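Heads up, one of the protein chains got dropped from this complex, but the rest are sitting where they should.
The letters A, B and C name the chains in turn, as written, and every chain counts its residues from 1.
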Amino acid sequence: MTRYAFPSDNWAPADPAVLEAISAVDEGFEKPYGQDAPSAKLQDMFSDLFEKKSFVFPVPTGTAANALALASITPGYGEIYCHAYSHIVTAEAGAIEFYTGGARLVPLAADRGRIDVVALREILAKKVPRGINAMQPATLSLTVPTENGALYRPEEIAELASIAHGAGLMVHADGARFANAVAALGCSPADLSHRAGIDTLAFGCMKNGAIGAEAVVTFDPVIAGRMAVLQKRAGLLSSKQRYFSAQLMALVQDGRWLENALLGNARADRIGAAIAGKPDCQLLVPVETNQVFCKFAPSVVSRLKEAGFEPSRWSALGPDSYRLVLSFADSDTRVQQFIDLLNPAPAGRNM
Amino acid sequence: MTRYAFPSDNWAPADPAVLEAISAVDEGFEKPYGQDAPSAKLQDMFSDLFEKKSFVFPVPTGTAANALALASITPGYGEIYCHAYSHIVTAEAGAIEFYTGGARLVPLAADRGRIDVVALREILAKKVPRGINAMQPATLSLTVPTENGALYRPEEIAELASIAHGAGLMVHADGARFANAVAALGCSPADLSHRAGIDTLAFGCMKNGAIGAEAVVTFDPVIAGRMAVLQKRAGLLSSKQRYFSAQLMALVQDGRWLENALLGNARADRIGAAIAGKPDCQLLVPVETNQVFCKFAPSVVSRLKEAGFEPSRWSALGPDSYRLVLSFADSDTRVQQFIDLLNPAPAGRNM
Amino acid sequence: MTRYAFPSDNWAPADPAVLEAISAVDEGFEKPYGQDAPSAKLQDMFSDLFEKKSFVFPVPTGTAANALALASITPGYGEIYCHAYSHIVTAEAGAIEFYTGGARLVPLAADRGRIDVVALREILAKKVPRGINAMQPATLSLTVPTENGALYRPEEIAELASIAHGAGLMVHADGARFANAVAALGCSPADLSHRAGIDTLAFGCMKNGAIGAEAVVTFDPVIAGRMAVLQKRAGLLSSKQRYFSAQLMALVQDGRWLENALLGNARADRIGAAIAGKPDCQLLVPVETNQVFCKFAPSVVSRLKEAGFEPSRWSALGPDSYRLVLSFADSDTRVQQFIDLLNPAPAGRNM
Partner (left out) sequence: MTRYAFPSDNWAPADPAVLEAISAVDEGFEKPYGQDAPSAKLQDMFSDLFEKKSFVFPVPTGTAANALALASITPGYGEIYCHAYSHIVTAEAGAIEFYTGGARLVPLAADRGRIDVVALREILAKKVPRGINAMQPATLSLTVPTENGALYRPEEIAELASIAHGAGLMVHADGARFANAVAALGCSPADLSHRAGIDTLAFGCMKNGAIGAEAVVTFDPVIAGRMAVLQKRAGLLSSKQRYFSAQLMALVQDGRWLENALLGNARADRIGAAIAGKPDCQLLVPVETNQVFCKFAPSVVSRLKEAGFEPSRWSALGPDSYRLVLSFADSDTRVQQFIDLLNPAPAGRNM
C-alpha cells in the first residue's frame, strides 16, 4: 500500500490490543448470541465510559451501525434530516431505507458538512402542520465529526438536538470518527452524546483499531429493546458475540480509543500546518480532527506520487482537491517524509 | 463452561489457525470493502474447493448468510418450502422475511428433518396453476445436514433439486454444518452443492472454527451480482473485509474445515455408540454427523450434572430428550469421561 | 353467469342503494382526501352503529382492509396466529407480509375453521419465554364468520381475545362476512367486536352490496392514527374519498347491511335444509351463515349443470365437495329451482 498517501483510516491495520483481546476471550466454550461474560461486561464498561447506564450493541460494520440505530428510532413513513454529503446518503447503498422500511433521507443545506440551526428551523417550520399526504418529520442525523472533518461543539449539538426534540424528532449521531471529535474537543463522551441530546450513537471503532466491530449505543431502554430485536433480525448478532465484544473492550480499556484518536489528530495537525505554509498547496478547511482537505498543484502531486504518496482525490471540493486521513497506525517517519515532499524542489527542478 | 455437556459447536472457541490467519493479513494498510488482496484470493480458493467458478461472500453471521442467500433468489411474493424445524423458521427472528421483503416460509411434512420427495411433489402439484390471489412458489430450502443431524445423500438432494427446478424454483442449502455432512458422506463439496443442483449455499464456518465469518456461495454470476448489492445494503460488507476473508481462508487452506468436521463427527460417533449399549439411555436418531439426539433417564442426568456435564434438553423430540453437539474443540479426554459416566453406578448408589 | 350455482357473494351486483348513494354525493366540488362532508358523517354513523366512538377507514378491497388493519397492530418481527385456511393465508397474495414488512402468519390447528382455546393457549405457552432468536407473538386474527361459514359466539371471541390480550397480543377480525355473522347470531355489532375484545375489524361491505369499498374499523385512537398514515402511504386514500364513503353509508343507513345479510343467510338455510333430506347429497358442516358446504354425487352435479347450476368445487373438504354462497342479490325463484333439482329424477332417468 506504499503507493497511497493516507487514503483512509478504514485501510489501517488492527490496534494490536484488539487482536490480544480477541485471543483473551478465546478460552474454551462460551454461551452464544451475546449471553457470554465479555458481552455482559461490555455493558458496564460503556456505562462507565458514558457516565450513564448505556446499552451497547456490537455490530460488524459502520453501515449496519447507522442502519440499526436509525431504524430503531425512525418509522418507515419518517423523514431523516441530514447533510447532503453524509455517509448515510452517499455511501451506504440504501441501507437506511432498507432497515427503516422506506424512511426518506432529506438533505439540509449546511456549512462544511455541519447542519446549521437556521436550516433546521426552516425545514421544521415549513413542515408544520404536515398533512396526511406528506411524510412525517422523524429524525435528525448528525455526523460527529462531519464527513468534511468539521466539529460540532457540545453546545452546538445541544442546540440542534433541542430544536429537534422540540419538534418531536429523535436525534442520531453517526460517530464513525466520534473518538477523533472527543479527542479534538477535550470533552467527555457524555458531553458529546446524551448530555447534548443524542438519542442513538454509532460509536466508530473500525477506523480506530477494531477489525470487525462497531458499537451502537443508546441510553434509553425502550430504544435498546427495539435494537435487540432488530440486531438479530438483521443478522447482526453473532453466535460468537464475545469476539465482537472483545474488540470494543480492547479499545475502551484504559482509554485506548482516545489515545488512538489523539495520535491521528496530531498527525493531521502536523500535515495541516505544513500545507498552510507551502506554495502550490492550500488547506480547504481547517484541520479539526484527523482529516486534511487540501489542494495540491499538479507538480506537487507528481512529486508525491514519485515518492510513493499518491493522494486521494476529493472531487466534492473541486478539481485538484484531495483528502488525507491520518490514523493511529501511520508512522511519524512517513508523516515527516510526506511533509518534506511538500517543500518545493530546488531551483531548476520545479515545474 | 464445565457445567455443560457439549451444548453446541456454536459455543466452541476458535480454531487457532483462524486467529493466525487474522494476524497474517494484519499487515499495514489495505483497500477496504472487499477490494483487498486476501478477499480476491478467497474467490480462487473457493473456486478450487468447489471445482467450479464460485462467488463467495463472507458475512458475519449464519442468519445473515441464509438471509442474504435466500433474498438473492426469492422475491417478496414468493414461497420458500422448508422443514418446520429448520433454523430459518425457528431461530432467525424473521430475518428471511426481513431480507426478502415478506416472502413466506412454508413448512413441509418431512421425516427426521428431511424433506421428502413426495411432500415436495404434493405441494408443487397442489399449487399449480397458481391464481393471482396466491403467493407464488419460489424456493426450496434444505438444511444440509438437517437440524436433527440427518444426512441427505448427493443423489437425494439432486432428486429434490430436480423437482424444484422443474417447477421453476431455486434451491438453497443452509449448510451451517455443511462440513460435517461432507465429512460424513466422504463426498466432495461439489457433489453436495452445484452437482446436486444447489443454487446458493450458506457454507458454515462459525461452528467449525471461525470467530465471526460465514461464507455465502453461489455459482451463478447473476445471483452473485444481486448478492454483492444486498451484502452492502444490509450492512454486511466490512470496510476491513480482509479480516473476515482471512477466517474463511484459514479453514479452507489445507482442508482444515474437513479435518475439524471429521473430529466432531468421530466424537459424536463414539458417544452415540456408547449410548446405544447403556441402560437408561437411548439414541433417538442414528448419529450421522456431529450431533447426538438421545434420551437419558433422570438418574443418568443427575449423575452427569454432578460431574459437570449438564446436557441440553431438546424438547422437540419429547420429554427427557437431549442434544449433544460435538466439536473439533472438544477434548477426547472429556468425551471419554462423559462416556464413562453413562455406565450405571455400582449397586447401592443407583437410584 | 347463469352457468354457475351461487359461486360467491363476491360475484354479486351492487345493492341499488349503493349506486344511489354514490349519485347522492355527486354534487359539485368537494374537498379531497377524506376531508369531505360525507366522510366526516361516516365516522358518526359507525360510532352509532358500534355504540362507541369508532374510527372508520374506507378502503377499496378486502385484502387492503385486512392488510391495513393488521399492519397497524403488528410489527414486522411479529407472529400472527390464524387458521390455516384463513383468507389472509390462502388468498391475499402475501399482502399481510407486504404491509407489515415481514410479519409471519402462523396457522393454528382448529376445528371447522375456528381457532380453539386449547390450540391458542398451547402456542402461547410454548412460546414463552421467547428468546431473541425467535419471532415474537403479536396478533390473533380471527375470521368472523370463518372461511368455512362457522360462527364464533361473542363469548367465544371474548375468551380467545382475553387469552390473547393476556399474553400481550392484539386481536383482529377479518369480517368479510361480518354482517352475516351478526345477522345469524342476532347480536349487535358491538357484541361481536369491541365488547368481545376485537381491536381492529375489517367490516366487509363488498360481499354485501358495495362496489368498491370495505371498512376498516378500530376503537382505539392510537391505532387509528397509524391507520391514517398507512392508508395514504399504501395508496388507499382516494382524492375522491366521498364516493367510497358513500357506499358504506348506504349500507349502514337504515340497517341495509343487516337486511342484506339476513337475506343471504335465509337462502343458505333453505338450501341447507333441502340438502339434508336428499339422497346423493350431504351437508358437510351445519349452515350457520350464508355459505353451504356440501357433497353432491356426480349424478346430482350433472343434473344441476344441465340446468345451468354448475356448483363450485371446494377441494379443501375432499372430493365431490362444493361450496354455495348465497347473496342478497340472488332470486328466491332461482333458489327454489336449485332446490327442486336436488330431488332425484323420476325412475328411468336416474344415472
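By our rule, a residue touches a chain if its C-beta (ideal position, glycine included) is under 8 Å from a C-beta of that chain, and two chains touch if they have at least 3 such contacts.
The shown structure was predicted, so the numbers you read here are calculated from the model rather than taken from an experiment.
For the options A:Phe6, A:Tyr77, A:Phe178 or A:Phe203, the residue in contact with the chain missing from this view is A:Tyr77. Only one of the listed residues, B:Pro7, B:Pro38, B:Gly101 or B:Pro137, touches the absent chain: B:Gly101. Although one chain is not drawn, its touching partners on subunit C can still be listed: residues 1, 4, 7-8, 10-14, 19, 22-23, 26-32, 59-65, 67-68, 92-95, 98-99, 206-207, 210-212, 229, 232-240, 243-244, 329.
In the full complex, the hidden chain is touched by subunit A at residues 76-77, 90-94, 97-98, 100-105, 132-135. By the touch definition given at the top, subunit B reaches the unshown chain through residues 33-34, 76-77, 101, 132-133, 136, 228-230, 232-233, 237.
Here is the rule we go by: only the chains that are shown with their structure count from here on.
Residues touching across the subunit A and subunit C pair largely coincide in numbering: over half of the numbers involved belong to both copies. Ranked by number of C-beta pairs in contact, the top chain pair is A-B.
Subunit A and subunit B have CA centres that are 35 Å apart.
Separating the CA-averaged centres of subunit A and subunit C is a span of 52 Å.
Among the residues of subunit C, those in touch with two or more other chains are 76-77, 101, 132-133.
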